[in-house]
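One chain of protein is taken out of this complex; the other chains stay put.
After this line comes subunit A, so read on.
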């Protein structure tokens, strides 16, 4: 589990870096409530965005995006509404994004060659 935690953290780091570069303002990392967690919460212009980050070493266990289920999407939507209600932000709209970080296979591999894919506005 420890190594998976590490993978996840590394992936979130990569994702945050990528989002900053593409103009997002990062509001929260690992925002937790008793009912769940949002990996990243950002502002993309006027949009409030919840970003789910999925990280894998290689594609042996399938593509990271394939791990995002319908049920998970619903939970992300609900958590984002909770967050918006508790904050003083007045976003134009809310949306859920997903980021897949694919690291080279093997834990020893350097994270420098990670591939980042970004899907916007999931239904």
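Here is the rule we use: a residue touches a chain if its C-beta (ideal position, glycine included) is under 8 Å from a C-beta of that chain, and two chains touch if they have at least 3 such contacts; residues count from 1.
Operating definition for what follows: contacts and distances are computed from a predicted model.
*Asks:* For the chain omitted from this view, which of "histidine kinase", "ATP-binding protein", "Ion-translocating oxidoreductase complex subunit E" or "Nodulation protein E" is its UniProt protein name?
*Replies:* For the chain missing from the view, the UniProt record says "ATP-binding protein".
*Asks:* So one chain is hidden, and I want to know which residue out of A:38, A:68 or A:114 touches that hidden chain in the complete assembly.
*Replies:* Only one listed residue reaches the unshown chain, and that is A:68.
*Asks:* Among A:16, A:98 or A:116, which residue is in contact with the omitted chain in the full complex?
*Replies:* Residue touching the absent chain, from the options given: A:98.
*Asks:* For the chain left off this view, which of A:10, A:27 or A:122 is in contact with it?
*Replies:* Touches the omitted chain: A:122.
*Asks:* Across the whole complex, list the residues on subunit A that are touched by the chain not included here.
*Replies:* 63, 65-66, 68, 73, 98, 100, 117, 119-120, 122-123
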